[in-house]
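First comes the structure, then the notes that go with it.
The other protein chains are all here in position, but one chain of the complex has been omitted.
Chain nomenclature is as follows: A and B, assigned in order of appearance, with residue numbering initiated at 1 for each chain independently.
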Amino acid sequence: MNISLEEIGQVTGGRVVGDDGIAISGVNSLNEAGPGEICFFADQRLSEELKKTRGSAVIVSVENQLFNGPQVVAANPELAFARVATLLSPAIAGYPGVSERAVVHESSVIGRNVSIYPLVYVGKEAVIGDDVILFPGVFVGDRARIGVRTVIHPNVAVLRDCVIGKDVIIHAGTVIGADGFGFVRDGRTSVKIPQTGIVQIDDQVEIGANNCIDRATFGRTWIGSRVKTDNLVQIGHNVVIGDDTVVVAQAGIAGSTRIGRGVMIGPQSGLIDHLEIGDGAMIAGRSGVAKAVGAGEIVSGVPAMPHRLWLKITGLIKRLPRLDERVRSLEKKVKELEKLVEME
Amino acid sequence: MNISLEEIGQVTGGRVVGDDGIAISGVNSLNEAGPGEICFFADQRLSEELKKTRGSAVIVSVENQLFNGPQVVAANPELAFARVATLLSPAIAGYPGVSERAVVHESSVIGRNVSIYPLVYVGKEAVIGDDVILFPGVFVGDRARIGVRTVIHPNVAVLRDCVIGKDVIIHAGTVIGADGFGFVRDGRTSVKIPQTGIVQIDDQVEIGANNCIDRATFGRTWIGSRVKTDNLVQIGHNVVIGDDTVVVAQAGIAGSTRIGRGVMIGPQSGLIDHLEIGDGAMIAGRSGVAKAVGAGEIVSGVPAMPHRLWLKITGLIKRLPRLDERVRSLEKKVKELEKLVEME
Partner (left out) sequence: MNISLEEIGQVTGGRVVGDDGIAISGVNSLNEAGPGEICFFADQRLSEELKKTRGSAVIVSVENQLFNGPQVVAANPELAFARVATLLSPAIAGYPGVSERAVVHESSVIGRNVSIYPLVYVGKEAVIGDDVILFPGVFVGDRARIGVRTVIHPNVAVLRDCVIGKDVIIHAGTVIGADGFGFVRDGRTSVKIPQTGIVQIDDQVEIGANNCIDRATFGRTWIGSRVKTDNLVQIGHNVVIGDDTVVVAQAGIAGSTRIGRGVMIGPQSGLIDHLEIGDGAMIAGRSGVAKAVGAGEIVSGVPAMPHRLWLKITGLIKRLPRLDERVRSLEKKVKELEKLVEME
């Protein structure tokens, strides 16, 4: 597929400088682009790469003399680039209809124009929306529902009764709707509390690979619209995540914690159960969050505290050997002073 | 399914107050319960919810005037509730026999009343006990053995020769019996040590989703009876976990470490290899355990230390900026004192 630079200007709302008739067939990084490809320049440290790029056009925030070809001037070059890349990327490879080598229960309801690859399993009374793509090894449990245009990558399990929205992407190996970790102690042993709720994932969510999102004990574990999770993320039973929140790799959120909208949860962080995290909060990577975080707050550390305090404390921790010496020196001086004063 | 409140009293060993003839068809939370459903009340902070619940009956520890209907008074309401919920929950959906679309090696031994869903693979000389349920995508390796009534969820791999007990539940995506991480350095490169042992999982164990439990180098990695693991847990080769131990999400246990009985291992904690953890020990979330923990000890922090000490230290770390100021103030005062004393 080819589009002209003029069209790229229109798609991105950018202004074209130079020949707007040239044809663009792909996107690439400054370093690796070749003829017919478009790049973006947003990081001043890459000036050298901009100068040397072999790409045919560049998206910039202000016209740049280092590049000798046509440019698209856009407010946010990376965002403009993402839009062009989306336009030029090949569609995800579908399958023509329902494979005979898939196993689709006769009581399920299958939409139009679906791609159900071989080796997929669709359970009783499951509902698969129009244009859905289910890759090999996908398991869709009884009565689960998959919204239109959703793409589910290989070996994902969406267990019974769970509800997946429209335009969702679920990457390979992820498990949606395993039982929450709910047990009651009876003396030394653990008695299972049946997990009878579901997982609900709203529209335009993207879930990374090998995630675990547990079903609720009652009601639902709920992932709001446009939430993005990275790989190996753990989301416990009855967690609620607000719209537009981002959860980075290997983070874990324990049961019943409620995350606001537009929250950023850093990699390898952990949130205990039954917390409230306000809208727009930011939780730095490797934080251990053990109490509520207010809207817009930035926290880090273990246990998590205001980010500025954490930075200060981190600096002081590194200077602990010096602090120890200072105290030792004081002890010596005070001893000497005591002697002197006593003598008098 | 409906049961009377009288039966619920019998099942839970509780005392019924009010109409014991009413029919209960399900369980729910105080908030979400409706007619025909029973809830439990154990957390005093939920008094408002108790007052407003639309459920038909409540399990309590002492009779409560806020609720206007029949009550079951039980020593441990949550435990009583778990037992009722188990009774009322629908059974896990089985499959009528061995699907023709499963691949079951002719040399395997298949028990009675099994549910082998389509797209399951059972290897040579594997043994599948009576009443076992294997969901689509399950792989059972050659000579592996699965005990009676065990349920294995979609896309789990139980690799060759591993032994799974009775009444075990393994959640989706988990890998039992991958090779342990055993290499010897030969100059710069790593030479693999063949991993010839197995994983043995005893009765009534429940393993979370996307866990990895590695096979032993020799002998066995051994998970004791009634152990419960949450999601994304890593258990290295030759680890031994005692009966009734609980391992919470994203924890990792390195090779040859021996965990006692009834131990609690918190989320995102890590235990190095070749440790001994005593019976009943508790390891807090996000701890990094680098040396032995005695029976009944409670540890936390990185490196892990007695929990009380960690709490104290955590408090002191937060006051490091203040400590730094105090030392600075002392330095100033001592300098002044030195001047004064010298002058004299």
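As a working rule, a residue touches a chain if its C-beta (ideal position, glycine included) is under 8 Å from a C-beta of that chain, and two chains touch if they have at least 3 such contacts.
Here the structure is a predicted model, which is why all the values come from computation and not from measurement.
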{"item": "Missing-partner contacts on chain A, residue numbers", "value": "26-29, 32, 76, 78-79, 81-83, 85-86, 89, 93, 99, 101, 117-119, 135-137, 153-155, 169, 171-173, 206, 208-210, 226, 228, 230-232, 243-244, 246, 248-250, 261-262, 267-268, 285-286, 302, 314, 317-318, 320-321, 323-324, 327, 330-331, 334, 337-338, 341, 344"}
{"item": "Interface residues of chain B (partner: the chain not displayed)", "value": "103, 119, 121, 123-124, 137, 139, 142, 155, 157, 159-160, 173-175, 178-179, 181, 183-186, 188-194, 196, 210, 212, 214, 217-219, 232, 234, 236, 250, 252, 254, 268, 270, 272, 288, 302-303, 305, 309, 312-313, 316-317, 323, 326-327, 330, 333-334, 337, 340-341, 344"}
